[in-house]
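For reference, the structure is listed below as structure tokens.
For this depiction, one protein chain was excluded, whereas all remaining protein chains were kept in their positions.
In this document, chain identifiers A, B and C correspond to the written order of the chains, with residue numbering beginning at 1 in each.
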Amino acid sequence: MQPFSAFNLFRRALGGHTSWQAQWRQPSLKSEYDVVIIGAGGHGLATAYYLAKEHGVRNVAVIERGWLGGGNTGRNTTIIRSNYLFDESAALYDHAVKLWEGLSQGINYNVMYSARGVLMLAHTVHDVQSAQRHIHANRLNGVDNEWLSPEECREFCPPLNIAKNIRYPVMGGALQRRGGTARHDAVAWGFARAADALGVDIIQNCEVTAIRRNAAGAVEAVETTKGTVRTKKVGVVTAGHTSVVMGMAGVRMPLESFPLQALVSEPVKPAFPCVVMSNTIHAYISQSDKGEMVIGAGTDVYPSYSQRGALHIAEHTLDAICELFPMFRRMRMLRNWGGIVDVTPDRSPILSKTPVPGLYVNCGWGTGGFKATPGSGNVFAHTIARDEPHPINAPFSLDRFRDGFLIDEAAAAAVAH
Amino acid sequence: MVDISSDRRTVLDGLQFTSPADAEVRIEPVAAMSRLALRGRPGIETAVAPVFGFNLPSTACTSATAAEYAALWVGPDEWLVTAPDGRVDVVKAALEEACAGVPHAITDISHRNVGLTISGPKATWVLSHGCPLDFDLAAFPVGMCTRTLLGRTEVVLWRRAEDTFRIEVWRTFADYLIGFLNEARKELAA
Amino acid sequence: MLIINCPYCGARPEVEFRHAGEAHVARPAGTESLTDEEVVDRLYFRSNPKGMTVERWRHVHGCGRFFNAVRDTVSDFFVTTYKTGEPKPDLEALKAGAAK
Partner (left out) sequence: MSFRKAAGGRIDRNKPISFSFDGKTYQGYAGDTLASALLANGVHLVGRSFKYHRPRGILTAGIDEPNALVGVGKDDAHYTPNLRAPVIELYDGLKAESQNRWPSLGFDIGAVNDLLLSRFIPAGFYYKTFMWPKSFWTKVYEPKIRAAAGLGRAPETPDAARYTQVYQTTDILVVGAGPAGLSAALSASRSGKRVMLVDEQAEMGGSLLHNLTEVIEGKSASEWVADALTELKANPKVTLLPRATAFGYYPHNFIGINERLTDHLANPPANLPRERQWQVRAGEVVIAIGSLERPLVFPDNDRPGVMMAEAARAYVNRWGVLPGRRAVIATAHDSAYRVALDLKAAGIQIATIADLRGDVSGELVSAAEAAGIRVQRGAVITGTRGRKRITQAHVARIQPNGTAAAPEAIACDLLLMCGGWTPSVHLFSQSRGKLTFDEALQAYVPGQSVEKERSAGACRGLFDLGAILEDGWKAGADAAAAVGGVVAPFRVIDVKGSVKESGGYLGALPHGRNVNTVKAFVDFQNDSTAKDIKLAVREGMRSIEHVKRYTTTGMATDQGKTSNMNALGIVADTLKTPVPAVGLTTFRPPYSPITFGAFAGLARGDLFDPLRKTPSHDWATRAGAAFEPVGQWMRAWYFARPGEDMHAAVNREVKAVRSSVGMFDASTLGKIEVVGPDAAAFMNLLYTNAWTKLGVGKCRYGVMLREDGFVMDDGVVGRLAEDRFHVTTTTGGAPRVLHHMEDYRQTEFPHLDVWLTSTTEQWAVVAVQGPKARDVVRKLVGDFDLSKEAFPPMSVAETAIACVPGRLFSVSFTGEIGYELNVPADYGAALWEAVFEAGREFGITPYGTETMHVARAEKGYIIVGQETDGTATPDDVGLGWAVGKTKPDFVGKRALARPAMSAPDRKQMVGLFTEDPKVVIEEGAQIVLDPNQPVPMKMVGHVTSSYWSPTVGRSIAIAMLRGGRARIGETVYIPMPEGTIAAKVVEPAFYDKEGERLNG
């Protein structure tokens, strides 16, 4: 792998940048791998990277239907935080945040992790109570999260409208300073390049069409549009398409797939210093390095694989943005797109072994899995390599629905992203 | 006993009904009236006839009226019945008797709703600011009634004439709704 | 905003409706008889198909009725809607019809 550095950039610039190699190879599909990862999103690529890096499993293929990073990883609002309520969730997401903090250096790719602070607004007494509960739980879990008064919120985010007479006045907010954003594409590309360098084959434009099981019920091969691959271990990391892919192995999932929309404004000079989220009125906003306001909506309200959402959902989000930031009303929407998110009944992910030997699944991140990308890949690689969960993901088993030990971030009034 | 029976205050008091846009669209409050939610198994449509003088409309989104009464189809086993103010107990009793043979339910909702009339050449234009239905006469003929959305409130909309609609709305949403309609017709100000 | 054909009121805009989950996940008369496994399955596991799905909607801001629909989750286009209690349509036949 050609190292990325200012020096190398300078050196190769002198040669007109003609000597840069491909960031990943275009390998052809081999007939057998130790592990096949289905889905080259951030989670799948990170899984492959950590399999190779930490577990010495290098004969790995990541098989991707389209282009790597083209799923939700490439279409999300990139909010990163770990101030989740339950111990299990806080541990999982904070594991990720710790990895984010050194990720650019670790994979030698600037993923632009920007700890700009994530401010979650409270608009009702109930919101305040819920935020306080999170803050206290986070503190005892060693996760930073602090309460800001409306005035402090405004100081942290000057465009914020804290007028008392608006329909949903800001009653304060919970701020996680270590939270922030990262460049979505860079995350996928950085992991792809680093995994490729360790020998992982990333096969794009190759759709998995079947998962074959042997007489004992265990995984023996996957069939793809580029041929059949023998393997004893398959990790399914296909986000919105998990029900479809798991169905190929005959496993029903506790999932529904919903469209989730995001949009960007035209780019402007720096005008928004942090990330602001309001779950009560459904709005999420930050400004990207390029200058667009990146805005997220709530999910559309019926399951769909159409990868676009309805106009009225996006509108509802912009209503809220315009109330909270009335100076942005004159800004203009540049592009509005959708992704397909897979949602579990308790809004917590599944990182788990399955009833099928050799089949592992990483899914259910819903509207909020980008933030977990490195942590998820890290513990999922452990699960696949050792055939047993890492302590951090043990609670996130598929069995929890049968056993009744849900990790109900939704019911506990946690927020979506 | 303390007597408040003459101290009736509607939520429409004090709301802004007049507007410089009145020539194009008028919005007016409807006086108090009796309202009943009438539900029942098939057979109820005809069972009520002795009370109302008509059968309940059984075609979706249609209404039937006679001198004192109106019955609006709002669901396959649900009608919104209106009668003059102060008659709710009498009407209810009469209906209970007439419907005795058919399983049914009658609930007084006289105060739950308030009524508005919106009329004028631009009435459908203003309604279209909050309601996605097609107001072309072919699609929404005179006499048609339906529950729907208007802005962020649920309403029952009933076309009384080509350019006149009755709006029934839950009382606490009236304030918002008038504000919404006023804002929508602002541009029509003469 | 989709147009949804309410079996009672006809074609109406999506905002009048509320999606109400997978259809034909019947609740047995005696829930006692369900095994734990079946309980969990009914509660949490969904077929979530890519393609034709059979689902429930309620015309909540209209006639108030729940009803069933067959919809293609890729295009979001409705294939048919029908009243609650009516049998589940033959999806294979509908697919064949849609393909034409």
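Keep in mind that, in the parts below, contacts are C-beta pairs under 8 Å (C-beta built on N, C-alpha and C of every residue); 3 or more make two chains touch, one makes a residue touch a chain.
Predicted, not measured: the structure shown is a model, and the values here were computed from it.
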**Left-out chain, listing which of the shown chains it touches** = A, B, C
**Positions on chain B where the hidden chain makes contact** = 1-5, 7-10, 20, 32, 37, 39-41, 77-78, 89, 103-113, 125, 128-136, 139, 151-153, 170-173, 175-177, 179-180, 183-184, 186-189
**Prompt:** Going by the touch rule given at the top, which residues of chain C touch the chain that is not shown?
**Reply:** 1-3, 13, 18, 20, 27, 30-32, 34, 36, 39-40, 42-43, 56, 58, 60, 64-66, 75-77, 84-85
**Request:** Tell me where the left-out chain touches chain A, residue by residue.
**Result:** 4-6, 8-10, 13-18, 20-26, 66-70, 74, 87, 90-91, 102, 104-105, 108-116, 123-126, 129-137, 139-142, 159, 161, 166-168, 183, 185-186, 189-190, 204-205, 265-272, 287, 289-291, 306, 308, 310-311, 314-315, 318-319, 321-323, 326-337, 403-406, 408, 410-413
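Just so it is clear, only the chains that are shown with their structure count from here on.
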**Request:** Compute the distance, rounded to whole Å, between the mean C-alpha positions of chain B and chain C.
**Result:** 31
**Request:** Enumerate the residues of chain C that touch no fewer than two other chains.
**Result:** 1, 15
**Message:** Residue numbers of chain B touching chain C in their complex, please.
**Reply:** 60-61, 74-76, 78, 132-133, 146-149, 154
**Touching residues (chain side chain C, partner chain A) in the complex** = 1-2, 14-15, 18-19, 36-37, 40-41, 43-50, 53, 55, 71, 73-76
**Message:** Touching residues of chain A toward chain C in the complex: what are they?
**Reply:** 241, 243-244, 252-257, 301-306, 310-312, 345, 401-402
